[in-house]
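Note that this complex is displayed minus one protein chain, with the remaining chains in position.
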Amino acid sequence: MTKTIVKQEKTQIEKIEKSSFFKETMQRMVKGAGAKVGVALLAVIVISCLLADYIAPFSPTEMDFTALFAKPNARHIFGTDGMGRDIFSRILYGGRYSLALGLSASLLGTAVGIIIGSIAGYFGKKVETVIMRVMDIWSSIPTLLLSILIATALGEGFFNTILALAVGEVPVCVRLIRGQILKERCKEYLEAAESINCPKAVIMFQHLLPNVISPVIVHMTMGIGSTITMAATLSYIGLGVKPPTPEWGALLSDARAHILNYPHLIMFPGFVIALTVLAINLIGDGLRDALDPKLRS
Amino acid sequence: MAPLIEVKNLKKFFKVPAGTLYAVDNVSFTINKGETVGVVGESGCGKSTLGRTIIRLLDATDGQILLEGDDITHVTGKKLKAVREKMQIIFQDPYSSLNPRQRIITTVKEPLARSGRFPRSVINEETERLMDMVGIDARLRQSYPHELDGGRRQRVGIARALALNPQFVVCDEPVSSLDVSIQAQVLNLLMDLQEQMGVAYMFVTHDLSVVRHISDSICVMYLGQIVEKSPAKELFSMPLHPYTKALLSAIPSTNIDEVMQQVELKGELTSPINPKPGCRFAPRCPYAREECEQPQELQEIAPDHFAACWRVKEIG
Partner (left out) sequence: MDNTFLSVKDLEVIYTSGKKIVRAVNGVSFSLQRGETLALVGETGAGKTSIAKAIMRILPNPPGKIVGGVVELEGENLLEKSEAEMLEIRGERIAMIFQDPMTALNPLMTVGDQIVEGLRLHNDLTFAEAKKRAEEMLEQVGIPAVRFVEYPFEFSGGMRQRVVIAMALACNPDLLLADEPTTALDVTIQAQVLNLIKSLRQKYGTSMILISHDLGVVAQTCDSVAIVYAGQIMEYGTKRHVFKNPCHPYTRGLFNSLPSMNSDSDRLKPIEGTLPDPTNLPDGCPFHPRCPRATQECKIGVIEPVKVEPGHICRCIHAGAEKSVEDSKRIHSGEV
């Protein structure tokens, strides 16, 4: 009798251990109410954009000259722009570019920033000095200018645009991570890890990083919104995604001229961007809480 | 037979903006198998640095560390790895010495896994055995550190340190942040484990009653130097160095009928940065003379009882 109980307990323990860290974190994350809303919201937005071919009532470039600057109505639920293009359809199609651009550029910038920042923070001394001075120079160039430089140098293309957008994220992220590590690096568990022969890379990424990553996650989710608008700026000056591709930022900048007469032009794309950013922030908060075992109920 | 640990003229200096900090300055002593050497001193006297330098968490500036007769002062790579498996450390702060994002079972398992010597099944068995040994209930083993109290966390730290069956463990104030009732449990545990495993301890602490209880011999440190070295009980019955005397007299006794005869010291710890040659305790010492400006050597006053003070016989 007791034997079977012990056995059960053992298999249970093994089960817990086998469930990967990732899976466990995800399970914990979706338990939070905020994260649930965020995931649902983002899912709706992403799926609608992916299924734009089926959902959108018009092609994004189709012009309806009978309805220029139409206010929202039954035919065009978000109205039309100055060329009679359906805004709802343009938002759906544009989302494909904007979401992909925003997410991948933020992720890439953050990932690079985390790696450089961890190296600077953990190794300290000369390595840190060199890295931080480079970051100072890097961040002294205005982000927009830097992005333009890179976009011009690399030429057009989706991936080049991602690169151009990601560079601005890196120095901020490096600073953030390094600051956190400076606070954490005197903790004794790192010394303990060293004393039991953990290689430096393991100490850095397995022990140190999970304890310093929370603010970076928050920063990243906040950054996605501005990356999307930055993509718009690039396309406005003829870099990045070319018109007439309906990209969200481009929708905003097109609408700028008509903001007083036709506010719906800017309202709907703006609302969708805000909604996306909100969803991602909710997920980010949920992720941060899920990563912290202290907030586990 | 060579002693387990032999430290010869060990020095550890740090460069700081104001000059050189003499954290450990010319320290020599030995630790035999299964023995406990206590190192006492006030904060900033270099006792923790000494422990960390011996187990190679810090690199020595000068001097030698011998482990079973082999010089390990500068070993690297595979040899360092092997050395670290024989020498471990238990930390002071049970709150910062465990990774807050790691289940405690993972923490205990880690040294076994890192050694690369055992198959998975053995690692799992060993982990359970270690947890049993330090008295962590099965239901708590999947917890995160913040879910445990200080005493239990310290037990996890002990299990981690003893996982690879080391011969030597530096205990860096392992009980000073614990409550009195829990402190006694952990001290008993450490002593029981020493009896079972034959491990030698270097017990670093500022608490004199604890060090008297657990040690075979005691080194008293002041600003990076050993000022007195003695068998444990004898240090308390016959303290020689003026600093040791002052330290002992400052402990508030729990016996309410005992009137404390304090040796009141002038001032506070002087800076360990660029110290003057000569006795570092002299500026606070009630017996200081001009001759104290000369460097002091440890001299054997009684069998195995050393003190670094030229006036020790006079003061008596």
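Chains here go by letter, A and B, matching the order in which they are written, and residues are numbered from 1 within each.
We adopt the following convention: contacts are C-beta pairs under 8 Å (C-beta built on N, C-alpha and C of every residue); 3 or more make two chains touch, one makes a residue touch a chain.
None of these values were measured; they are calculated from a predicted model.
Chemist: Counting the whole assembly, list the visible chains that the omitted chain makes contact with.
Modeler: Contacts of the unshown chain, counting the full complex: B.
Chemist: In the whole complex, not just what's shown, which of B:165, B:196 or B:253 touches the removed chain?
Modeler: Of these options, the touching residue for the absent chain is B:253.
Chemist: For the chain not shown, which residue from B:5, B:265 or B:307 touches it across the whole complex?
Modeler: B:265
Chemist: Any idea which of B:165, B:196 or B:209 touches the chain not displayed?
Modeler: If we include the chain that is not displayed, B:209 is the one touching it.
Chemist: In the whole complex, what residues of subunit B lie against the chain that is missing from view?
Modeler: Touching the chain left out of view, subunit B contributes residues 42-43, 149-152, 179-185, 187-188, 191, 206, 208-210, 212-214, 233, 236, 246-247, 249-256, 260, 262, 264-265, 268-269.
By our rule, only the chains that are shown with their structure count from here on.
Chemist: CA centre of subunit A versus CA centre of subunit B: separation in Å?
Modeler: The answer is 48 Å.
Chemist: Touching residues of subunit B toward subunit A in the complex: what are they?
Modeler: Touching subunit A: residues 52, 55, 57, 81, 84-85, 88-89, 91-93, 96-102, 105, 110-111, 114-115, 138, 141-142, 144, 146, 157, 160, 163-164 of subunit B.
Chemist: Please name which positions on subunit A make contact with subunit B in the complex.
Modeler: Spelled out, the residues of subunit A in touch with subunit B are 9, 13, 16-17, 187-189, 191-198, 207, 210-211, 291-294, 296.
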